[in-house]
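Here the complex is missing a single protein chain, while all its other protein chains stay put.
So, chain A:
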Amino acid sequence: MSTASKVNPLQTMLDTRDWILADGATGTNLFNMGLSSGDAPELWNVDEQDKIRALYQNAVDAGSDLFLTNSFGGNASRLKLHDAQGRVGELNRAAAELGREVADKSDRDIIVAGSVGPTGEIMEPMGTLTYAGAVEMFQEQAEALKAGGVDVLWVETISAPEEFKAAAEAFENAGMPWCGTMSFDTAGRTMMGVTSTDLTDLVGKLSPAPLAFGANCGVGASDLLRTVLGFSAQGSNTPIISKGNAGIPKYVDGHIHYDGTPELMADYAVLARDCGAKIIGGCCGTMPEHLRAMREALETRPAGGRPSLDTIAEKLGGFSSGSDGTDDAAPTPRRTRRRG
């Protein structure tokens, strides 16, 4: 255990920069490198190290200031589906070490963020995963990413508030600073019904607070920015993360393509900054060419005022639902009689 008084590199970057470009897709890129569907990408941290180095290097070369490690499905619950639940330590440590190697070689400051995805289980009382069980699972992964040298832990694509909290607690136990994002994919909310306002409230109550919080994945780039507008409307001082998909997946000649062009993602990046996001990146479908266009746009286009929903829809396409649950237009459950 070291004396942890050193300022975290991500904190330094947040304090000194107007925006930070994060990375793009992990899965989409790895599939293009030959990963078969259904195989665990995390196994490549050991079996195909050059490809993982290339994944990270491509993001850095395209202008990312921060990239996530290839460890999204690296918790015991997910790895169990590949009979690799006993390799959490090894696979996460390797993901982080490869990331450290790429970042340290760069002549720019690069942040290595240890990706932690959801357990895939439903928590009690609806499901079977206990809170303590979730903390334990996240902590095992967190310790390994820390040992491998990540600068910060980064939980993403979460739907349930309890799971977000469990990750935060695990990260605290591991003594690491963290960031966290949820996926708002169901009528502007997460699958579990969490709105952008709900997450802002939740983050305000967590201790230690994340260095940054926000949204990733979800539906398209427009929906994601509506969520970011929801965060920034709350006036929280915690920096906001925006990692949207490159459009919507389409089925073309037996393959899947995301329909978001580099030009669209460039518009998205600039709008994300105008919406109040400080860490801006992509998610599924976002390739190095998208990142390059995003970087150029952020460097060359002036910051604008807070965009309206109409402006977002006009530039990036329409929204998946009329409301995202944060306004009066949102439908509410009918009141039913409850017995005491």
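Side notes on the structure shown:
One rule holds in what follows: a contact is a pair of C-beta atoms (placed from the backbone, for glycine too) under 8 Å apart; a residue touches a chain by one contact, two chains touch by 3 or more; residues count from 1.
Everything below uses one rule, namely that contacts and distances are computed from a predicted model.
Per its UniProt record, the hidden chain corresponds to "B12-binding domain-containing protein" from the list "cytochrome-c oxidase", "B12-binding domain-containing protein", "Peptide/nickel transport system permease protein" or "Carbohydrate ABC transporter membrane protein 1, CUT1 family". Among A:L81, A:A132 or A:A303, only A:L81 touches the chain that is left out of the view. Looking at A:M33, A:V46 or A:I122, the residue that reaches the missing chain in the full complex is A:I122. Annotation: of A:G193, A:G304 or A:G318, A:G193 touches the absent chain (contact as defined above).
Note that of A:E42, A:E97, A:E143 or A:D185, the residue touching the chain absent from this view is A:D185. Interface residues of chain A facing the missing partner chain: 27-28, 31, 36-39, 78, 81, 120, 122, 126-127, 159-160, 185-189, 191-193, 248-251, 254-256, 258, 284, 321, 323, 325, 331-340.
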